[in-house]
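One structure, pasted below without further comment.
Removed: one protein chain of the complex. Kept in place: all other protein chains.
Letters A, B, C, D and E mark the chains in the order given here, with residues in each chain numbered from 1 onward.
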Amino acid sequence: MDYRIIKSPSPGTLALLLRRKGSAPSIPIENYDAVGLVQGRLIDMVFAADIAEKAAGVVVEDIKGHCPQNLIMIAIFGDTAAVEAALQEIRAKLKAGDNF
Amino acid sequence: MDYRIIKSPSPGTLALLLRRKGSAPSIPIENYDAVGLVQGRLIDMVFAADIAEKAAGVVVEDIKGHCPQNLIMIAIFGDTAAVEAALQEIRAKLKAGDNF
Amino acid sequence: MDYRIIKSPSPGTLALLLRRKGSAPSIPIENYDAVGLVQGRLIDMVFAADIAEKAAGVVVEDIKGHCPQNLIMIAIFGDTAAVEAALQEIRAKLKAGDNF
Amino acid sequence: MDYRIIKSPSPGTLALLLRRKGSAPSIPIENYDAVGLVQGRLIDMVFAADIAEKAAGVVVEDIKGHCPQNLIMIAIFGDTAAVEAALQEIRAKLKAGDNF
Amino acid sequence: MDYRIIKSPSPGTLALLLRRKGSAPSIPIENYDAVGLVQGRLIDMVFAADIAEKAAGVVVEDIKGHCPQNLIMIAIFGDTAAVEAALQEIRAKLKAGDNF
Partner (left out) sequence: MDYRIIKSPSPGTLALLLRRKGSAPSIPIENYDAVGLVQGRLIDMVFAADIAEKAAGVVVEDIKGHCPQNLIMIAIFGDTAAVEAALQEIRAKLKAGDNF
């Protein structure tokens, strides 16, 4: 599992993420303070997306790689503190390993 | 073989799974109590889907999103107890190894 | 090379295979007693499909993974005895290794 | 590099190859006595296709079906002796290694 | 992470990159003095694109062409000094490792 946080993402970076997000293009990605990126296996990313979505003050998108059928990264948008909190929660819950 | 269970999946998580399920988009994924995820090789996932489908009270979908081509994921929707029972049955039968 | 046999496949399992078979969707997969699955390298799967097709009483389909250009699994439909016989023949002939 | 030869290929096997060949679908694959299969890296398969095409009495097709992207397969159609001769020539010339 | 710099890229090289860039084809790639290439994992490339975009005097594009799905490439266009500065900044910041 890999984690990165980008503070004050540049317009081109947001455009790159916008072109690759899984939800409809008509749903905009606004200019957020920060974007957190989490990359890993499909099963873990669905799990992480659920954790992030239940955290406060962030928006979660799944980001495609180049093969259209590919999901390996999620992006978490919000203010810096909220994104950091969401990433910390994902990291803690995924570290705990298989939950079944 | 990897297993995860998500209790009270968030709307965004269900939407993510909905966009990637193999059956027709017109067949809705309802709001279920829980979703179980199983990830593994294509041949094992077809086998696991059959086990889950024969279990009581769950709906099974195959989820797209992997290119390492013999790896896919299935999602099992239902109430928490039913999903857990289905996952346990899959785990037991797949542990038993090659059935031919 | 991996082998599995599913007896009395569930309707959802047959639907999953139907959505992924290589031949035209208009050719139906009927309700067969059993389905045998063989997963392996492309070159071996073409070879195995030929062995199975020459066996009695089975129908052979190639099953796609998620990348549309991907063939790594074949499904062999028929009554249980015929499917088992076809799988046994594939296993015997593929074990014999490179035939050239 | 993997080699296989299928003698008297079944109609289903020919149909499977027909659905996956690289040239226009309007160019038919006739009922040949034998089909030779060679699987390997893209660069070697272009080289092998050229060797086979220059051999007598065979038709060469590239067959889709692998995503590990530098791996493809070619099929060589003809009577058994011609296919075997083409496979032998490919094997000999590819064994000789890098020609540059 | 791999880095390369091409000085005075040839028209064919620019055309190759143009055909594979992620942004709309209508946005032209002009004739720049140099193009820097960085190849790595998806999560790192988004991060690197943001670093490059915040650098002065360069234009950043993501370039398609890999299926190993967490691997992508970005191209950084500009005059030689600006491209080198952007590559140096990416290398320094990525060396620092996980920023979360």
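As a working rule, contacts are C-beta pairs under 8 Å (C-beta built on N, C-alpha and C of every residue); 3 or more make two chains touch, one makes a residue touch a chain.
Everything numeric in this text was worked out from a predicted model, so none of it was measured.
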item	value
Chain not shown, touching residues in subunit D	22-23, 41-44, 46-47, 49-50, 53-54, 60, 62, 64-67, 69-72, 98-100
Where the unshown chain meets subunit E, residue by residue	2-6, 9-13, 15-17, 19-20, 36-39, 63-67, 73, 84, 87
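Simple rule for what comes next: only the chains that are shown with their structure count from here on.
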item	value
Size of the rotation, in steps of 5 degrees, that lays the CA trace of subunit A over subunit B	60
Remotest chain, subunit E as reference, centres from CA atoms	C
Same-site or different-site touching of subunit B by its copy subunit C, using the half cut	different
Between subunit B and subunit E, centroid-to-centroid distance (C-alpha), Å	39
Gap in Å, rounded to a whole number, between the CA centres of subunit C and subunit B	22
Where subunit A and subunit D are represented by their mean Cα positions, the distance between them in whole Å	45
Contacts with two or more other chains, residues of subunit C listed in rising order	66-67, 70
